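The complex appears here minus one protein chain, its other protein chains still in place.
This part shows chain A:
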Amino acid sequence: MFDWKWDFAFEILPRLLGATLNTLMAAGAGYAIALVLGLVLALAQRTPVRLLTAVVREGVEFIRSTPLVLQIFFVFYVGPQFGLRLSPWTAGMIAIGLHYAAYLSEVYRGGIEAVPKGQWEACTALSLSTRDTYTRIIIPQALPPALAGMGNYLVGIFKDTPMLSVIGVAELMHTANAIGSEHYRFLEPITMVGVIFLMISLPAAALVRLFETWVRRKLGMIR
């Protein structure tokens, strides 16, 4: 019943590693979108324009309250009805980037709110512009407390990339599934996918923690 075949495993390894590259690209691109868009969403909620703040707030809540896989389906299959014809890759990146942007905006928001009120007052006392206040004073201080949350979502987005397989993006899960169907053997490909995910996730989490310490030291927050 449990007959692991090493020769089969080695035979499919190159294909899986190729797909791993796709998975990493998907996670990286999605995360890059989420990092930038998340900051935009967080800052939009701090503008004095009440309507904008409310719309963004509700939008973020909406995205966080619905499943990612639904959003992927929506962008890819419903998009064309609105004239938005996207490749699986593009649709997937938009959906996963938007989804994680919503989560990251909350992380940023928490970080920004953790900056003491006195820092804002010091900026006003120096007549710093709003832009300089954010880019030079507030965001550098909001970053260290936000880094742990940002790191969690980096690993999170990586682990969520298999959801892109539902619209046919050739990432790891999709490839493993295809191999399984071709050879009528699922044990090796699916197990190997699990091992590959583990081998990337674990070091990534450790690297994030190292990076966090490095940033804090760089900013003079710790000795």
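Note that contacts are C-beta pairs under 8 Å (C-beta built on N, C-alpha and C of every residue); 3 or more make two chains touch, one makes a residue touch a chain; residues count from 1.
The rule we apply is simple: contacts and distances are computed from a predicted model.
Visitor: Going by UniProt, what is the name of the one chain that was not included in the view, given "Ferritin-like domain-containing protein", "Amino acid ABC transporter ATP-binding protein, PAAT family", "Sulfate adenylyltransferase subunit 2" or "Anti-sigma factor antagonist"?
Guide: "Amino acid ABC transporter ATP-binding protein, PAAT family"
Visitor: Have a look at A:Val55, A:Leu84 or A:Leu126 and name the one touching the chain we're not showing.
Guide: A:Leu126
Visitor: Pick out which of A:Ile137, A:Val166, A:Leu187 or A:Val208 touches the chain that's been left out of the picture.
Guide: A:Ile137
Visitor: Go through chain A and note every residue touching the omitted chain.
Guide: Residues of chain A in contact with the hidden chain: 116, 118-119, 121-122, 124-129, 132, 136-137, 140-141, 219-223.
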